[in-house]
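Here the complex is missing one protein chain, while the rest keep their positions.
Note that the chains take the letters A, B, C, D, E and F in the order they are written out, and that residue 1 is the start of every chain.
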Amino acid sequence: MSTPAPTAAPQPFPAAGNISDADRENLRRNGVLLTSLEELYNWGRSNSIWPLQFGLACCAIEMIAAATARFDIARFGAEIFRPSPRQADLMIVSGTVTKKMIPQVVRLWNQMPEPKYCIAMGACAISGGPFKQGYNVLKGVDRFIPVDIYIPGCPPRPEALLNGLMQLQKKIRGEHLTGPDAAKHTRADAPSEYAVPTCGAHDIEPTHNPAVWTPPVPLGRLGKG
Amino acid sequence: MLGSGILKGLAVTAKNFAGSFYDPERMATVQYPEERAPLGEHYRSFPLLVCENAADPLGTLRCVACTICEKECPPQCIYIEKSKDKKPDATGKPQLYPVIFTIDTAVCMGCGICAELCPFDSIKMDKVFEVTATNRFTGLLLERDQLAKSNAYYHSIRPAEAAEVDARLAAERLAAEEKAKAAALAKAAAAAAKAAAAPPTTPPSAA
Amino acid sequence: MESLEQIRDRLLARFPGATITLVPNPGPAAEHTISLDNAHAFEIARFLRDDPALQLDYCSNVTGIDWPEKEIVETKKVSVADPAGGPAKVVEEKTKRIEPGRLEAVYHLYSMALRHGPVIIRLRTGNRSDQVTVPSLTPVWRSCDFQEREIFDLFGIVFEGHPNLRRLLMWGDFKDHPMRKDYVEPDDYEWEPTPHAEVLERAQAHYPSVTPGVSAPAQVEAKP
Amino acid sequence: MSAYAMAVAGSEPFLERAPLLLRDAFVQLLPAPTQWLVHHLITIVAILAVFGLFFAFTTIAERKLLGRLQNRRGPNRTGVPQFSILPWRFKHTLFGLSQPFADAVKALTKEDIVPAAADKLLHFLAPVLVVAFSLLTFAVLPFGRNLIPVELDSALLYFFAAGSATELTIFMAGWASRNKYSLLAAMRALAQVISYELPLMLSVVPVVLVAGSLSTREIALAQGGWTFGIIPHWNVFTPWGFAGFLLFLVAALAESNRSPFDLPEAESELVAGHLTEYSGFKYALFFMAEYFGLTALSGLGITIFLGGWQAPVPFLGFVPSYAWFMLKLVGMIGFFIWVRGTLLRLRIDQLTRLAWQFIVPLALINLLNAAFWSLTRDWTGALQLVRWVISAAIVVGPFVLLGRKLNAGRAPRTYRYATS
Amino acid sequence: MSPAAPTQAPAPFGAPSGPTVRTVTDAFHGDLLEVSMGPQHPSTHGVFRMDVTLDGEVIVKLKPVFGYLHRNHEKIAENTSYLASMPYTDRLDYLCSMSTNWAYALAVEKLAGQAVPDRAQYLRIILAELTRIVNHACLVGFLFNDLGTSFTPLLYAFREREKIIDLFEALSGSRMMCNYQRFGGCRIDPSPEWLAAASRLVDNFPRFLDEYERMLTGNEILLARTQGVGRLKAANAINAGITGPVLRAAGVNYDLRKVDAYGFYSRFDFRVPLGEHGDTYDRYMMRILEMRESVKILQQAFRDLPTGPIMDPKAKIRGFRPKAGEAYGRLESPKGELGFYLLSDGTPNPYRYRVRPPSLINLTLLEEMCLGHTVADAVVILGSIDIVLGEVDR
Amino acid sequence: MSPLQLCLLLSSLLFCVGLVAAMARSNAILVLLGVELMLNAANINFIAFWRYGPNPEAGTGVLFVLFSIAVAAAEAAVGLALVIAVYRHQKTIRLASINRLKG
Partner (left out) sequence: MTLALILLSVLILGSAIVALSLRNLIHSALLLVACWAGIAAFYLWAGAEFVAFAQGLVYVGAISMVVLFAVLLTRQGTASEPLGFASWQRFILALVAGGGVAGILVGAVLGTPLTVTTPGPVPVLTVKQIGAQLMGPHVVALLVVGILLTVSLLGAVVLAAEENVKSPEDEV
């Protein structure tokens, strides 16, 4: 496309190629060996992202389409859709997460071994999307599990999923093993198990996990009719 | 005989295997980031706001904050606040304009109803689909200045439709100008007639 | 196929005690309906299925409809004799009538054998709170199974005689019937970034802690 | 004079002797008492290195081949890690051939989860033992004219004894996970091994009968030579050998749990079967063992039916024997991948029925056939033709009959149409 | 038999805590194993769940559990305008949005008494039949995945699907969520190039079908896995309201394209294939044969496509407000009878909006079809029914 | 102690382990396994005497073990089939509870 969307929100992922100041700093801090090890580690992980074979709704079809001949997610080494969460590295939440389903989703997420990543694919997974007015629809999967990459669209094209996967690879390549900005899975204080909500009498309880998600301050436009 | 069906199946896959090396019909992969399949003529991803002038996108928005799209949007992902004052629009007519125009792409379902119903040809569907974000509140909430795209850009993504819109707008503008001219002429004529008939005592109410 | 009137007459002849009324459909589709009373509905349904002239062997669609209690204002023009003895004056008299609420189940029946249809039947409950029972037609048409369960789930109609009347779509501990018109949705609305006022108010009621300075309105609505 | 001594003495081409010479040169450097140990260690390390690499490239080959079968490209952009200390960047993607190494790095560093309810000891032992058992079978395969790790008189018996133990580990994995799907997979694995151990052995017995030996080395040697200088004397080029080879292929697919017999790991039914609760490196070990098992069975098939390390045509005899073996191995693995890309899975009862009602009877008949073949060894000329015809008839007839019985009542159907 | 806890869904993979293997005894069977297949399971085609009780591998009890994708489509539609529900219908049966669109438009047109121009009717038939081809081809692919192929038939089907999806995208602007039909016509008139491309694709499609069938139909393993598996008797199927290819596989001649002759189907010459045994193989073959018939319909439609407007000039897009009344419109979607029941009270929003989902009702007899078969068969039987969860749970 | 004696000791102790298990355990399968162990102990004897016997070339010990293994396999197959058959009718594999043998 001629112009990139302004929403792409260029994230400061350090590129693997050019040695940036941050890399130099990292080198100085960690020493050559650890940095090289880190790069090897990140290279391996970023090139071997096995998604969980887990489809929720419409977006799952586009996710399957991304694995088919035309788009071929295999080129990125990510075609091994594992049916068991124990062997998966990436959870693509593809579709509407309902309140009845979210306990299972969180449980699946808990069953995945670290390091694990989550892509919220499509409007429904991000925010409830078109169905956010529904009483049984969760308004965004990030209320309960941490999401690394959001891909909007309803559903996003398979190319958009590939693009999201590449963004995730970039993010993985920029992760550090030590230091203040160490990756989440290397820190002991980061949660590895997330609270599983229960289905209550009127709603799920709780409605969000405060450890994962806090509602942002609203824009303050109260008063419009 | 037992096994003949299996052998036939093996033959078909073998054919596909061989075909994947020389037959573009069979080798279907488009290697995405480097190669791209052309998007469909009417492909739509997220809405954009057309402005006349890329240099001053917010000043030349076609949008007049009529809030039809806000009301008709099925998932309610558009938020508009009207201005208090009026600014001349593309045709020079003073119009309201949106002070705030927000579209949440995290909610948008890309149905295109807003573009279909917009009477001012202001909201149109973009073709950009490579959108990712790491935060849905800062990354996917599009404000007025992010939504505004120039008419030239609109021409670049949908030439036929944009040309049609331009022609229609030009015709409307022409009609409006003519109307204004005619009105001015009529006014002048009337004034002249009035002036001719009697010295004016009251200011013309037709103004 | 016979007309609906003929069917009604035949049913009345066959089931003398039953209340069978025609409900007209004013729209262009003109798919009129027979309304059955609960006591005879099951027998009538079986008759409709087995009658050789009708053979309505296929129940396509089962729908629940909620008619909440509604205040109907009827204006009637009444000529009031002028006490002064003048000509009678036409006065609009307003009478308020409260139409009782009820729940309804609508069945669309077709015949696969004779390829005709639809014959639409309606079952009504007494009210929306304690008399919510209608007979289940699942023993007659197996296809009502999931659909009646769904209506039980979403509208709260209890189908008597249903072999397995459990919630279908919502989880078992769920208490409400969300498709009723007066259902209040859980107030976990996402307001960001669609701050339409009512949404925002509810959201602020839900998360008072993150909107300092804005007084949280009282709990918007008590949950049913 | 033993083959080994002959080889070292130099009566064979240099390339043929090269691995042995290399080993001996190294062994000579060490003090005499440790030489026997180092001798064997080198063999072990060589097998691990060669077949470890072979495993890596089998996985990438499988992914790429399956991709091509499905009209897509498969992994092709892994490249090499970009180390920031290096002054240059190697940008080439290496056609994705480094993909298995990325997978290995990931699998090694992945969190290892043991379910709380699992039988911890067995859960740990299963992946370790499965690799150990599947590696044991490599000991008796003749990879080349002189490259046979352990020369055993009863090598085939050893092979099957070691091979059958892998299914036991699958059972252990499935049972120890305390997961319903895994338990079902464990039951399936047991049923499968009970059904297919016998057919596998029975399909090999004719070769033993004709070769008169259980030694893999002698079986491979016996297949040397060419008829008319073109047709090699491989067992597969005889009627009984061909039938035996087909039976062996089916049984080998079943024994190594490959599609269409991948019932314990049936993805669409049992999620991941016995592997459901395994993550990280333990899962990788199972994966590895599956491919080792497949490679070993392919090696066995090559040894007993496809002439082992023998060259297919005389004028290519200068190519070293181990190269031929590896080439055939690649071919066999390719065939298995092709089958996997095409066929669908059997059901467990059909699997056992196929074994007991089809493969076992056919294998027994084939045994008779081989007996006939070895009894008529001295038929020549026109009688040779008669021998071929009779031998072919002995297998084809029962094949058709049994196949018809197995498939009784099932055929593609024709359908009626309604026009109104 | 111990009652299954209906409220809290057990973990799909046997939660780490608590006993996983529960032994249940009743008078007739040995040890029974209760397995909860789904909502995350590779073969439940989404978030469907089956609570299965097994004796060995044989199913003795099977209870479907729904609602994991219940996204309140009907409630949302009752709170919004008629037009705004159109994009939501795309997401009901997300594999065949074109026919779902049409079904909704059909019901609204019936409700409002709206006429549809000829060209639009032809276009609708073209798009619906293309959708049928897409759906059936993908279904066969998914079915074979359940049968244990390594994705190959699915990927061949998706290769062809992409070609048709490209057409949809060029016409309607979206690959899956077409939002193309309007009350009283269609949204965009296809260009002659589009029609030529579509016609070419349809002419080439039988070649792909032949190859597909050569690969699959005669396969002995397929015959063994599907013939005689999951039998459905015609009388039961009718009583359970089962429709579509599943019903016709049981030998009942009931195709709404013939029965209702909605749209212009009465102008087309096509046949309805009928099965005999009602087993999984028949259901599979119904799809293959229907694809061939669809190709015939499409060829006729491209030949006879009239010119003219695609939208009724009297149709109103904004502020659409049908008169009070009710209507039930139905058509033959690829999965069966898809119906929309609409009740209008004269306001811009429908008072009652109801979808009659074929996927849900076709599942009514799932337990009966699966009893006595193994887990592997249950997966295949479910696959052969062809459900899509967006429609089952709405 | 000579290796032969060691072998014989191993064999006799193994035999006794099997014997104790066969006598003391209540589970039919374990009893069967105890019997299998006793057979194995006998096989060890055969091999030991073949190895240290006067005439190893005859291979009689080896042949006996082969036959014994075959018999043991047959025994295991039939025994376990019996256990399964009994279990199917009586829902138990406790030997003490299997006190009547008619279906």
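Here, a contact is a pair of C-beta atoms (placed from the backbone, for glycine too) under 8 Å apart; a residue touches a chain by one contact, two chains touch by 3 or more.
Worth saying up front: this structure is predicted, and the values here are computed from it rather than measured.
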Check your understanding: Out of D:191, D:222, D:263 or D:395, which is the one that touches the chain we can't see?
Key -> D:191
Point to revise | On chain F, residues whose C-beta touches the chain left out of the figure | key: 2-10, 12-21, 23-27, 29-30, 32-34, 36-37, 40, 43-44, 47-48, 50-54, 56-63, 65-67, 69-78, 80-85, 87-88, 91-97
Check your understanding: Tell me, which residues in chain D touch the chain that this view leaves out?
Key -> 122, 152-154, 157-158, 160-162, 164-165, 167-168, 171-172, 175, 186-187, 190-191, 193-194, 197, 212-215
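As a working rule, only the chains that are shown with their structure count from here on.
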Practice item. Give the label of the chain whose average Cα location is farthest from that of chain E. Key: F
Review point. In terms of CA centres, which chain lies closest to the overall middle?
Key: E
Point to revise | Chain located farthest away, centre of chain D as origin (C-alpha) | key: C
Review point. Any idea how many Å lie between the Cα centroids of chain A and chain F?
Key: 59
Check your understanding: If you average the CA atoms of chain D and of chain F, how far apart do the two points sit, in angstrom?
Key -> 34
Check your understanding: If you average the CA atoms of chain B and of chain C, how far apart do the two points sit, in angstrom?
Key -> 42
Exercise for review: Check each residue of chain D and list the ones that touch at least two other chains.
Suggested key: 69-73, 267, 271, 276-277, 341-343, 407
Check your understanding: Which positions in chain E touch two or more other chains at once?
Key -> 7, 13, 41-42, 67, 70, 72, 75, 87-88, 151-152, 155-156, 159, 162, 177, 215, 217-223, 393
Check your understanding: In their complex, what parts of chain E are in touch with chain C?
Key -> 6-7, 66-67, 70, 72, 74-75, 110-113, 236, 238-242, 252, 254, 259, 322-328, 330, 337, 339, 341, 343-344, 351-352, 354, 356, 360-361, 363-365, 393-394
Study note, to complete from the structure: The residues of chain B that touch chain E in their complex are 2-6, 8-9, 11-13, 15-16, 28, 37, 39-44, 68, 72-74, 109-113, 116-117, 125
Study note, to complete from the structure: Note: in the complex, chain D contacts chain E through residues 66, 69-72, 115-117, 178-181, 183-184, 187-188, 259-260, 262, 266-271, 276-277, 340-350, 407, 409-413, 415-420
